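What follows is an incomplete set of chains from the complex, kept in their original frame.
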């Protein structure tokens, strides 16, 4: 992953699968190529193969099961998503929480396979503990703001600043923040506050013009980066 | 589904995904076409689309989540598997059990989408209760025999005869039995005892020559059917 980064979680929205998801992925891919900003799409397991064949951006799973290969009906394993073309996976999203030992298992197995992991947590206090398990990034999202359109950067900026402080204690760990991110300014502010990227779902998936929203987010990210470079 | 039927559950075995799974599916497809016996493959969600494009037999999911479309990270919904090419889904496998209300939700939503459902139970006492919720078939598997190579038809034939008695109380319901099925004789006996089909996983997935095993199973099924027709 290259930072700053936008993570777009397709979740199980009606445009998260099938032809709509393919078109959406291609348009996001186009924005990423034009802007030079890294964008990851986290898609349903049924779509990983089809989408990853069509785009150059990294395609992530939204969840994998921490079970070894074998007699595990219904499991989606790290090996399966890797083979299907995934570059990584989300882990422990607040809509699909797993246990601490499972987080450790998934991170270790993913790393061995060359898959990247972004572990979601619901509070900044978990950034260091989970960060020590060695994921590529931590995505902090206060669950009460998810899907509200009230962004963490406006409503609870202290979650970001606290998490920024925490993430610096773990060497190499990157911080992504999310929940309610809905404008380019939210992205700009989050990155200015010290985040390495943002996670978003409903603002893109429920938009009538998702490309436009993504482009706006990318602009927010670029603005924050350029100010960092110029020192403003 | 057409009966008698063989359900081959790929589970998460190392040949359940990727090129190996595609080749295996094609060879099973060939046996099905040559024999005229219906065979269903239940495959990982990442593989549904690729396999269903390549074969004419029904491809099933191994599990779906009972959540509606929307903000449900990591979910595999009935709509997603339908779009990917699935003809149906297993529900409530002993390795992926769900609650009674979720079974009801999945059956209802699947039916609306034209997906077939095979609900697994671990005891014959659940055949009627779960059968009343309206699945296409019930798959009875004593979990302690799964993967052992000691078949339910040899070790616990009373599970089959009890389940046969139960299934007749629910109009239109079909009975599939499984656990430890490993020879053509196991298939023959199961169907002779009154089952409409058998479920199998390890005997096929862990075999060095899976096609041969499937062919043997098909022969067992044909033998049982022909005796039924000739009345022996």
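Order as written gives the chain letters A and B; numbering starts at 1 within each chain.
As a working rule, contacts are C-beta pairs under 8 Å (C-beta built on N, C-alpha and C of every residue); 3 or more make two chains touch, one makes a residue touch a chain.
Because the structure is a prediction, the values reported are computed rather than measured.
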Query = Quick one: 2 copies here, how many in the whole complex?
reply = 4
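We take it that only the chains that are shown with their structure count from here on.
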Chain centre separation in whole Å, for subunit B relative to subunit A (CA means) = 36
Key: Residue numbers on subunit B that touch subunit A, as the complex places them   = 9, 11-14, 16-18, 42, 44-50, 62-63, 65, 67, 69-77, 79-81, 83-84, 90, 93-96, 146-147, 201-202
